[in-house]
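Could you have a look at this structure, given as structure tokens, before my questions?
Every protein chain of the complex appears in place save one, which is left out.
What follows is subunit A.
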Amino acid sequence: MSRHRDVRSMEYSNYIDTYDDLSEDSMEEDYAVSPSVQQFIYDRNKEGAITSFFNHLDNEDNKVVCDVVYDEAALKICRDAIGDLLVDIISESELKKRIYKFNYNVEAVINSVLNEPNEGLRSYNLSDFIAGNNPSPEELPEKMKPTVKVVPTTSKNIVKGFDVSVTENVNNLTIQSESPCVVRNQELKSKADSNRKKKGQASTVNLLQMLWYCTIKGKLRSELPITLENSEQPRVKEKRDALAIYKSKRESCKENLSLIMVGHVDAGKSTILGRLLYDLGQVPDKVFHKNQEESKKIGKQSFVYAWVLDLSEEERERGITMDIGQSKFETDNKIITLIDSPGHKDFVPNVIMGVAQADVAFLVVDATTGEFETGFESGGQTREHTLLLRALGVTQLAVIINKLDTVNWSEQRFKKIVMDMADYLKQVGFKEPIRYVPCSGLSGVNIVENVKDIEKFSWYNGPTLVEVIDGFKSPERPVDKPLRFSVNDIFKNAGFGFSIYGHMETGMVSVGDKILVLPSNETAIVKGIQMDDNNVTHAFAGDQVSLILANNYQEKLAIGHIICDPQFPVPVTNRFQAHIACFNINKILTIGMPVVLHQQSLVEPAIISRIMAEINKSTGEPLKKAPRYLAKNMNAIVQITTERPICVELQKDSRQIGRITLRIDGLTIAAGLITKIE
């Protein structure tokens, strides 16, 4: 098959991890046949460097092999890094000598040259040269230490020729190449308190790999100098810890916010979203025109906006949304991910999935006489969706009162609905102030602009829909927590390969990262990350991204699986305890009750295996131990057993993965928080 491979455009970094799997020893064997024995040959060019040469030998013993390879390439890197800056000041051979002396530490070399008292160049501001890769202040003194003439023989500085700081440098210099080993280094760095020596070794291997790869690809020569040049300009600082990377990547951008539309069937969720996207110019005219024609053909002209998000044949034919649809647009301050959800009772599982990914929500109600009431009745979705929002931790909410044109823009009707909703929402427990926005999705009034020429609507002068969206606050992103990514969709991405789409719960992921999929216990490598069809290098908590994986895991992955950092795996169990609150629904829970468990995008049959205790709603004190049953509105601690093991996390550790929703016979009967993993 090799002739089918496009070798030229092959991404070596995709394969690099395979080599990582080999043990360190075998690594070294590979390199034993390295191109040079320069190590052992005295080079006259290294004027007077014979001392350092011997020093080298003395310290090398068994790790010599590494050094041989390292020597050439690293020398080149350092030489290139220093560039022509110092050539004017000192001779080429002197420079080389210094590079050896300072273990390829670029700063140290530069420092040593610039600090040379007789050079008289002190006036140079150091940071001008090394802004891109300067060490943090507290590390600096340590690195400056080796400015003494004779290279110290203590293992600390010389050990195997690799001071940790070296890799740090390389790390910085090559960060743009996104090679996996670099990323791995970052990981290692972030665990800075761990054994320093061990860390150094690991980095060594990674560095070697990288060098080896680069050499194969010729990448090093072609690319490194460029990156190095960049690094000398004061550009954005790259640090190893996730928070800093997040800051650097995202600080300049607008905030991300995902927004879900919920509400009863036919309240006009999709239409409002479609209209919004159309008015903002997000829908190509060609597509819109096509939709217009087609909807006219089957006599459903009013669905033309909804079709922007309802893409499948089935949805269009029936005129309802069945699965969550997503789209993106930008407001003045934010990038908004829109999630459209189905309003039909049968598709509540999809709504749960959508809400789990959302930060804020729009609750759409139909102002038409009778329609609002049906949606608001106990069987209506307005109530169920509201409860779901609350149960899944969405706190910011705005109510859209749609189709106000059908009631002649009546202010009274609007006020009545606002009163009803406000009462209910307060009762459910929404604390943050809630905005009420009147609009008409189909005619586009008060979506992007408030059309002033409708006389009857002149009573309203509040914000438009877009302004409301802009007013939402972005929640805090737990970027510094371990990686959790919930799989929402598995598909083949044309031109990229096997991809999984989902929601970043916590942490960050970068291209080249090794990830662990649980509960199927598969490791995979992230080959690429896509965000709205754009390739990116990092994804952070709160993002909705596609991860392109290096291999096909079609059989081993399922929707609802969690992807995590192999070093911090998410707990997997099939039995756990949860604190649940039963909704106001006429269903009784006893032990043995088969329920459908929803957690993030996971849907799994489960059984209530024990009812531990009933709990006082407000105080949280246990009322009764092991009650026989749970009726509506009761709070309790229960033990839940699933058929297959699932990923769970305590609620305190993860906002989303720690939340569950229980459904029976198509009704959401309870929602809860995971309190104990058994």
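Just so we're on the same page, a residue touches a chain if its C-beta (ideal position, glycine included) is under 8 Å from a C-beta of that chain, and two chains touch if they have at least 3 such contacts; residues count from 1.
In this text, contacts and distances are computed from a predicted model.
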Choices "Actin-related protein 2/3 complex subunit 5", "Protein pelota homolog", "Translin" or "Dynein light chain" - which one is the UniProt name of the chain not shown: "Protein pelota homolog"
Contact with the hidden chain (one of A:Lys254, A:Lys300 or A:His344): A:His344
Candidates A:Ala244, A:Leu280 or A:Ile588 - the one touching the absent chain: A:Ile588
Contact residue for the chain not shown (choose from A:Ile607, A:Leu623 or A:Leu650): A:Ile607
For subunit A, the residues touching the chain missing from this view: 311-315, 318, 322-327, 344, 346-347, 349, 488-492, 501, 533, 554, 557-559, 586-588, 590-594, 596, 603, 605, 607, 609, 611, 625-629, 631, 663-667
